[in-house]
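Of the protein chains in this complex, all but one are displayed in their positions.
Let's turn to subunit A:
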Amino acid sequence: MSLPLQVILMPDIAEDRATQSLKKRGSMSSLSSHEFRRKDLHGRTKDSMSTVSYMDEPSQRDDVSRLTVQMENTYQLGPTKHFPVVTVNHILKDVLTNYLQEEAYEPELCRQMTKTISEVIKARVKDFILPRYKLIVIIHIGQLSSQSIFIGSRCLWDPKNDAVSSYVFRNSSLFAVANVYAVYFE
C-alpha cells in the first residue's frame, strides 16, 4: 500500500530515504526484568522490577517533521526477501547455548543475563535483517523445577510477510525460551 503524492522519485532512491529516516528515528529498547520470589516467612511477597532503557540517535527534528511529511511512493508491495526463520533459529540456539550452557540458576545472574541476551540477539538479528522489518525479541529464563509454566502468544499480522522464530534451551538447573517476532511495514 502506498500513499498518493505530488512528486515522484526513482524507486530505489525513495527506498534509501525511507530506510534512512527509519535509522534516524533509531531503535529504543526498554528492558525490564520481572522476578518472582517466594513468600517469606511472614507471608509478604517480595518482587523486584528493574528497568533499563536507552534510545540511540533520537532526532527531535524528525519527530516534528514526521507528522507533516508525506512519504514518496516506492511502488513496493512486499518485502524483497522474506524473513529467514531457519537462520534466526540458529542464531537463537547459538546465543542461548553460549551464554547459558555452564550456568547454574542464580537470581542476580539470570536477571542480568535476560537483559544481556535479549540485547545480543537483537543486535545479531539486526545485522542481517532486511530493510522494512521491525523486530521484537522476548526472553524468558526460569529455574528448572517441578512447577508448571505455559507461554502462549497470538499475533494479528500478515502471515505472508511476518514471521516468528523461537527456541527453547534447557540445562540441568534452568530453562530459557527465546522468541523473535519480525513485522513488515510499509
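The rule is short, and it goes like this: a contact is a pair of C-beta atoms (placed from the backbone, for glycine too) under 8 Å apart; a residue touches a chain by one contact, two chains touch by 3 or more; residues count from 1.
Methods note: contacts and distances are computed from a predicted model.
> Please identify the absent chain by the protein name in its UniProt record; candidates are "GOLD domain-containing protein", "Missing oocyte, meiosis regulator, homolog (Drosophila)", "Dynein light chain Tctex-type 3" or "Ubiquitin-like-conjugating enzyme ATG10".
"Dynein light chain Tctex-type 3"
> Considering the whole complex rather than only what is displayed, give the residues of subunit A touching the chain that is not shown.
1, 3-4, 18, 21-22, 25-38, 45, 55, 63, 66-67, 70-71, 105, 107, 110-111, 113-115, 117-119, 121-122, 126, 129, 134-143, 145-158, 162, 179, 181, 183, 185-186
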